[in-house]
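Worksheet: the structure to be examined is printed underneath.
One protein chain is absent from this view; the other protein chains keep their places.
For subunit A:
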Amino acid sequence: MALWVDKHRPRELSKLDYHKEQAQHLINLSQQGDFPHLMFYGPSGAGKKTRIMCLLRELYGTGVERLRNETMTFTTPSNRKIEIMTVGSNYHLEVNPSDAGIHDRVVVVDLVKHVAQTHQLDPTGQREFKVIVLSEVDELTKDAQHALRRTMEKYVATCRIILCVNSTSRVIPAIRSRCLGIRVAAPTIDEIVGILSATCKKESLTLPNELAVQIAHKSERNLRRAILMVEACKVQQCPFTSNQSIADLDWQVFLKETANQIILEQSPAKLEKVRERLYELLSQGVPPDVIFKGLVENLVRNCDITIKAETVKLACLYEHRMQQGNKHIFHLEAFVANFMAVYKKFMNDALMLDEF
């Protein structure tokens, strides 16, 4: 019994709910017999993986759905052994090289080469190439990306590489230019509402439109999250009501509370408590940029108009530093400390003005 999000995932390009035109293009592409390397990019929960699987099915038939796990071992130059879990069928292989951390280059070079170098023995009735799906390519190190770009050219006869990327900005231009980019934009609110209703219908439930819109907004146009939320709502309260509350995610609650505490008091002791909370968020795997974003949103909402710009400026500065730095907490803390200083100064000034 799977979650709805997996249960009702479309398996064919023709059955996709949105970006239908794009889906048609993909169908045409697959029917052509040959196609270039592809790069699917778009935000999380927009349906990139779903489209990739649909495309593969279009290419190879239902055989691609017979997935299996395989563990592959690689040896780094420093004699360390790395195990990478791959998912694949007879026709394709899906890898996330960034699992190997800083040794991802070895994975890219060894695995991609290994797969790409083997030719199909009997090409009749089958495609001449295999497909390698690389996920989270934007997380790859620069080294690995450079290693990839050569293999992409060299083995183009025997394999196609499909990259799955959140943001192209972290992919080196050399790779971007070698791929046909396919943008999978997040679905619009209306699309989400439609999908949610359809899903509920499949589960023989009726979803009030107001609730659907509310969920769609809350999910930040992340379809996966939206469907998961609907299911959670269903668990909470079975016949949906239009004004029922939607449970926030724990980390969101926690982040919001942290922001409130910053507004509440500005002192070194408080900063130390905030630091602890930030540590907790980080250790829970909430990406530091998400933390930054959440903090800024909540802080800006609660502070005076005169220091809003200042807050955003500070956030930009420290977020940028964080990307270049190593220890995220240093920069998060610096942001909080600076915001506290600005806020405190503003409050004191305001107090003085009142007295006059």
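The rule we apply is simple: a residue touches a chain if its C-beta (ideal position, glycine included) is under 8 Å from a C-beta of that chain, and two chains touch if they have at least 3 such contacts; residues count from 1.
Quick note on the criterion: contacts and distances are computed from a predicted model.
Only one chain is not pictured, and the protein name UniProt records for it, out of "ER membrane protein complex subunit 3", "Replication factor C subunit 1", "Small ribosomal subunit protein mS26" or "Trafficking protein particle complex subunit", is "Replication factor C subunit 1". Across A:S30, A:S135, A:Q214 or A:N298, the single residue that touches the chain missing here is A:S135.
Residue A:M53 is the one among A:L16, A:L38, A:M53 or A:I132 that touches the chain not shown. Per the touch definition above, the residue from A:D17, A:E210 or A:E231 contacting the chain not shown is A:E231.
In the full complex, subunit A makes contact with the omitted chain through residues 1-3, 6, 9, 44-45, 49-50, 53, 65-71, 81, 83, 85, 87, 94, 96, 99, 135-136, 166, 222, 224-225, 228, 231-232, 235, 249-251, 254, 266-269, 271-272, 275-276, 279-280, 282-287, 318, 321, 324-327, 329-331, 333-334, 336-338, 340-342, 344-345, 348.
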